[in-house]
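Note that one protein chain is taken out, while the other chains of the complex remain in position.
Up next is subunit A:
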Amino acid sequence: MLHYASQILPSLLSGAWMTIKIFFWTLIASIPLGVVVSLGLTSNIPPLRWILKFYVWLMRGTPLLLQLIFVFYGLPIIGIIFQRYDAAIFAFILNYTAYFAEIFRGGFQAIPRGQYESARVLRLTRGQTLRRIVIPQVVKIVVPSIGNEVINLIKDSSLVYVIGLGDLLRAGNVATARDVTLLPLVLVGIIYLLMTAVATFILRRVEQHYRAWR
């Protein structure tokens, strides 16, 4: 059995690598974009607010699976063609930005007006106020919710099988179907658990870092 496991492990790990790439790029792009969109959601320019609210509603109100299918199979009809991998990254970033934006919106709204006012009488610019005062406080508030989404993202990444990308789950599925054994799927489960364990550990450390102040 160990021999069999070592035989299929390379293909599982290459699948896991795809999962990690999607995970990584989605986070790198959608967390900062989420901050920007959340600022737009609370801006005092009504048309901007409406457009972004519609975007968030659309992204959160439809299945990610549908969005993946739409980007890869649907958009080419109107001439927008993505490679499989790019389509997956694009759909994931669009989807996760919406969730992160809503989380950050809640965080920003929890900061009392007085914080902006005391920064203003100290002559800090808007940018300095956001960077040095507001965003650190928002991050502290949102880390637990962001953590939830991060864990979800690891598992959601398995949805890319629908557009034919070879991720971890697909690698396990292929091996199970070929060799008529459940072992690959057990290994897949273990690898997902390891990945979420690492993410959980890192998130804990971040939370601890922000525990220095209240």
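Assume contacts are C-beta pairs under 8 Å (C-beta built on N, C-alpha and C of every residue); 3 or more make two chains touch, one makes a residue touch a chain; residues count from 1.
As a convention for this text, contacts and distances are computed from a predicted model.
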Between "FecR domain-containing protein", "ATP-binding cassette domain-containing protein", "NADH-quinone oxidoreductase subunit J" or "Ferredoxin-like protein", which matches the UniProt record of the unshown chain? "ATP-binding cassette domain-containing protein"
Out of A:Q137, A:T181 or A:T196, which residue would touch the omitted chain in the full complex? A:Q137
Of the residues listed, A:Q7, A:S118 or A:T200, which one is in contact with the missing chain? A:S118
Where does subunit A touch the missing chain, residue by residue? 112, 114-115, 117-124, 128, 132-133, 136-137, 140, 212-214
